[in-house]
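As you look at this complex, bear in mind that one protein chain is not there, while each of the others sits in place.
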Amino acid sequence: MSGAPRTSGPALVPGLLPHTVELGCEFGPLLLKSPLLAASGCFAYGQQFAAFTDLRALGGLSTKGISPLPRHGNPLPRICETAAGMLNSIGLENVGVEAFVRDKLPFLRDLGISVWVNFFGTDFATYIECARLLGGAPGVDVLEMNISCPNIKQGGIEFGTVPEVAHRLTRACVEVSGAPIVVKLTPNAGDIVGMADAVRQAGAMGVSLINTITGMAIDVRSRRPRIATTYGGLSGPAIKPIALRMVHQVATALPGLPICGMGGVLSGEDALEFLMAGAGCVQIGTANFAEPGAVQRITAELRALMAELGLRRVADAVASLRPWPLEAAYQTPAAGEFST
Amino acid sequence: MSGAPRTSGPALVPGLLPHTVELGCEFGPLLLKSPLLAASGCFAYGQQFAAFTDLRALGGLSTKGISPLPRHGNPLPRICETAAGMLNSIGLENVGVEAFVRDKLPFLRDLGISVWVNFFGTDFATYIECARLLGGAPGVDVLEMNISCPNIKQGGIEFGTVPEVAHRLTRACVEVSGAPIVVKLTPNAGDIVGMADAVRQAGAMGVSLINTITGMAIDVRSRRPRIATTYGGLSGPAIKPIALRMVHQVATALPGLPICGMGGVLSGEDALEFLMAGAGCVQIGTANFAEPGAVQRITAELRALMAELGLRRVADAVASLRPWPLEAAYQTPAAGEFST
Amino acid sequence: MTAAQFEARVAANTRLGGGYFSLELEAEEPTPVAAARPGQFVMLRGAWGRELLNPRAFSVLHAEGKRLTILAKAYGQGTRRMWALRPGEPMTVTGPLGVGFPDPDPEITDLLVAGGVGLPPLHMQARVAAAAGLAGKQELFYGGRDREDLVLLADFERWGVAATLATEDGSVGVRGYVTTALAPRLEQARAAGERVRVLSCGPTPMLVAVRQIGLAHEVQTLLCLEENMACGFGVCLGCAVPVHGVKPYRYCCTDGPVFDARELRWP
Partner (left out) sequence: MTAAQFEARVAANTRLGGGYFSLELEAEEPTPVAAARPGQFVMLRGAWGRELLNPRAFSVLHAEGKRLTILAKAYGQGTRRMWALRPGEPMTVTGPLGVGFPDPDPEITDLLVAGGVGLPPLHMQARVAAAAGLAGKQELFYGGRDREDLVLLADFERWGVAATLATEDGSVGVRGYVTTALAPRLEQARAAGERVRVLSCGPTPMLVAVRQIGLAHEVQTLLCLEENMACGFGVCLGCAVPVHGVKPYRYCCTDGPVFDARELRWP
């Protein structure tokens, strides 16, 4: 397969030279060197990747989710593979705020790329504590607030699925954080636009879409779930169509709200789909496991593809999707909705 | 790959001879010849498959969704492929109740397998009309009520996502139908257990889980959605982990409610996963496109696998999942929930 | 000649340049595809797991006994994998499917207008005609981007079928679109009172142009369409083609892939 010739489709405009493509872009108040970032939980705290890739080629990275106290994570097995995807139930294992700021942050700060610190709590108080401590730490560009964990006890699930609760939680964190807050939403919520709007009104700078989707797999021989906690979070290319749809829904309903899109990006073309759907930047998660240089490769692919399509700046791509022309003879009059 | 030797894992009990496995099973009040049925929209009205496969080897089939009047469907493109899945927006194109009963039903009735007629309306009145006309037609074993179409105007989306609305709609249809009603739920609903419970209390004989998940794909060269209606329904192996999880959630929360599971079944092992998760029978959809004999092959695989695992009857498999033993040293004390 | 699904193995995979390749498959026994008419197609799928779910449609280029050959271009996921297939690798075939072109007619000249991977149905039409001694009633109009985009030309030469070539870069034949040569030919036929019809297959923009030219000249124009297909045998309803009439759609896989230009609800 790898040797097959590249036969390109019709270019929209004459191509550009790749080096003339400008990947630097704005995301809300931020200036990113590139719209491609490494996703939370898939890049640890960055160090392990230095042996494999040039971390400065990244637009930024989001850290493993940080909680006030260290967490040890879930029983095993914690991961398994599914068709074009994987399930995980790591259990938000992390070193805790104190060790993170002391041991991990200095390394990240020195990279000169956008540092997003993903965090979560188990209740209002711990969320707020995290936002205060991390949002004030030097070198933190964004606090990415994970309200998606379907596992936390004490009504935690409501953080990610009930708009009013998410609104209150976001407002409380925004008030104490020195850094802008991007809220990471869960696709398990029934009404993703309602959730995005709720956190936007609470002062979130933007939203990250999407976290993993709750899923399950069974080993029929042992008759056990393949993940010890029965359910796990589905990531990878399998979820890309769902992620793209949610990004497009939110971008269409709430124009102007910065969206960081993610879910199954493995190539520059995948990343461009997210930009066109309305994401201002894109995170890459699962792809890093197989290929520690994934973000760098995908960045090169994105640049080449943008050049081929005559897209000089990231802003030329963002939300540039064209609707199907209703006047075309290929269309029946009533379009715009779908059913199977 | 095809030539690789089969090296089986540890059998739980000594294997059985495949012909001693009894695939006939109960599903609510029904007696099925096999727990494997063809899924709605993926088998048309059956005839096309007669050239390729023995339709009598099926446990049953669910027809393309029927509405009171014929429908012509959506503009094109209507389908596209995604990683381990496909999107479709056919638009519920169908011949309408009258032509169905006159031209299609007799063929199905004569097959001697369980005939599930999938139906939908555009409002309360048309749903009820369908249930009355189809539920009274001879040869209809089950009415599978599709409340999942995210596209129908006039608040149609509420049918599938708001429990009270689904409850009222189901009750109204159950009252006029001569055949038992199985309600097909949408995974786009935030609270799948709440939806299942609502329709159960309204008199549904069971539930079908899951319909397609709303998704999107973009052709970056034309900058257009790959589906003319922008969004389409995602099916295939990509969604299997999500479907299994929903089946397990409903089976666990509402034991006794018959569940017809589906989503991405391509093999006997996939089907057995659904049975173990709690489905009493399983539908096979997208697999039929590539392989018109898919249901028959999967049935043979299921039989062989059940024999290997010592499962003599379907009931031995249904909801037979074993939890991870909490006492095992592999476990930390607090288990049972998951997070990424 | 009802369709069947059967297993076959790659007998040969020949790279023709420009990403084109002809793939020859062999089954255990003679297959029903051997009876395929020009324009009929098969659905093909390799042993490529769960990633690519659905088979892809390919016009039959040639089929006889246990063997069948298709012509394709490495483009998307499926054709790129097929490009790399090696002899002995398995493929699942379903076919023959669809309704093809009408038989060559001694009274009528077929103007075969081909673009890119649209060549196979017209190639088979020319072969069938040549075998029936009607090569003189076939004329090929074949367009592509460049020299590499025009393949299997030697066959037409061998059969004695005249060919008008066009490339966008002018490297072979006239520079520009193949459709440019069609209108004058139709004028000429009209002037000479010659009976002609147009059979065409290729990229949609080309077919749109062929249709307009054919309709303008009031000659029968038959277009072989390539819609996205999931099943190929009338079940998924994915391959709808917009038509005039009571029903807004017909199906590429069962009603086509060959449609009369007048029928299409196209620009």
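By letter and in written order, the chains are A, B and C; residue numbering begins at 1 in each of them.
Note that contacts are C-beta pairs under 8 Å (C-beta built on N, C-alpha and C of every residue); 3 or more make two chains touch, one makes a residue touch a chain.
None of these values were measured; they are calculated from a predicted model.
All shown chains touched by the missing chain in the whole complex, by label: A, B, C.
The missing chain, though absent from the display, is touched by one residue of A:35, A:59, A:77 or A:261; that residue is A:77. The missing chain, though absent from the display, is touched by one residue of A:123, A:175, A:291 or A:316; that residue is A:291.
Which of A:121, A:215 or A:236 touches the hidden chain is settled by the complete complex: it is A:236.
Interface with the hidden chain, as seen from chain C, comprises residues 48-52, 77, 86. Mapped onto chain B, the footprint of the missing chain covers residues 1-5, 7, 83-84, 328-332. For chain A, the residues in touch with the chain missing from this view are 1-2, 41-44, 48-49, 51-52, 64, 72-73, 75-81, 83-86, 88, 90, 93, 236-237, 266, 286, 288-293.
In this text, only the chains that are shown with their structure count from here on.
Taken as a graph of touching chains, this assembly is fully connected, with contact between every pair of chains. If you average the Cα atoms of chain A and of chain C, the two centres end up 44 Å apart.
Each of residues 83-84, 330-332 in chain A touches at least two other chains.
Among all residues of chain C, those that touch two or more other chains are 50-51, 242, 248.
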